[in-house]
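Scroll down for the structure; my scribbles are underneath it.
All protein chains of the complex are present and in place, except for one that has been dropped.
The block that comes next holds chain A.
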Amino acid sequence: MSLSIYNARLLDPASGLDETGAILIEDGAIKSVTPGAASAHEGAKSALDAGGLCLAPGLIDLRVKTGEPGDEQKETLATASRAAVAGGVTSLVVMPDTKPVVDDVALVRFISDRAKASAQARIYPAGALTTGLKGDAMAEIGLMADAGAVLFTNGDTPVSNPSIMKRAMTYAASRGAIVMSRPDDTALKGSGVMNAGAFAARKGLAGIAKEAEWIGAARDLMLAEATGCTLILDQVSTLRTLEMIADSRDRGASVFSTIAAHSLFFNELDVGDYLTYCKVNPPFRDEDTRQSMITALKAGWIDAVVSAHDPQPPEEKRLPFGEASFGAAGLETTLSALLSFHHDGPLSLLEVLAPITSKPADMIGLPQGRLSEGTPADLILFDPNKPWLCERENLRSRSTNSPFDGRRLQGIVLKTFVGGEQVFER
């Protein structure tokens, strides 16, 4: 079984390649990358003319929530993967805050087995950092890592006790495990539901102050420095947090940042008249902050962009703003959202792709996310210019709580390959 895709604009952020050429896939892996080739590889069993469209590594998404196990009415691994491949996401890390919580080996295996049986994309489980995510006792980090958990996190509820956090990070470091943490001082965040500021005050909604993120980030960065643990700060929403990360790096810490794609796209005013699809945590910030984060992405200060996919059914969203659940569906809109900063902003196509392919792959040690010989043939063929209207009725996720509903976007995935197999075509 071999396939040659030719007449494609090859985009590989890992090597900086941006040139028309061909790629040969054999036995699920990339056999050769041939920039400059004018036609298909000789001897390939089949050939596909890409028509000059972009061929890039599939997206790697470090933060996806599904409802499996326990909340299958929200999303299953199968429905999430269906949405993922339609958005070009070929590898996704699923969060442990399910029912029950993924805090032991059996549940890590359950996720992997269910994914293999039902999902079109590669699914990697994240393990709970503390038992039951309760924040009072560390979970079996080593055993879960051996079973395939790629990172450890307390999900949406950060460990509040710094002593427990420090010990968990110390232990994780000794096992070579990666910890991902939401920088959030939950007491200071309090009952906040949107970005603190004039707009929240005008709408009579409780605000989430940036200080809550800074205090949470400062603690975890200092603990990363002290313990040597590799730390990913999950969904950073302000420039100051990125500056703190840079400072910790200067001190020798192994720390990374992610940002949610929707936080780059929307600002607090998009909440408008209490639109609950725009209720996310961290909240959409003010426009100056959003602009500064786009600049930071351009400068390479943000390591990875995630979808922060968090499916919520209507009963969780058709409520007054303060009572509605946080979270937005995002698997199908990450690439298009980022492409807007190529069309209307400062990013090159390679800069769009790096934080969603090679960079997250490197962070958690995955071989894919690049166009290089011998790596898994997880690929997307996309048209960077094709306009489309995002309508939630057409989204493939089981829950369609997308803040992009009704938005016109530009750039969309046309074909997705996982392990050389075409799993999606538009």
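Quick notes on this structure:
To be clear about the criterion, contacts are C-beta pairs under 8 Å (C-beta built on N, C-alpha and C of every residue); 3 or more make two chains touch, one makes a residue touch a chain; residues count from 1.
Here, contacts and distances are computed from a predicted model.
Protein name for the hidden chain, per its UniProt entry and selected from "Phenylacetate-CoA oxygenase subunit PaaC", "ABC-type polar-amino-acid transporter", "Aspartate carbamoyltransferase" or "Potassium-transporting ATPase potassium-binding subunit": "Aspartate carbamoyltransferase".
Across the entire complex, the residue among A:315, A:373, A:391 or A:425 in touch with the chain not shown is A:315. Annotation: of A:134, A:167 or A:203, A:203 touches the absent chain (contact as defined above).
Across A:273, A:344 or A:393, the residue that sits in touch with the chain not pictured is A:273.
Checked against the full complex, the candidates A:323, A:373, A:391 or A:425 give a single residue touching the omitted chain, namely A:323.
As for the chain not pictured, it touches chain A at residues 196-199, 201-205, 273-274, 315, 318-323.
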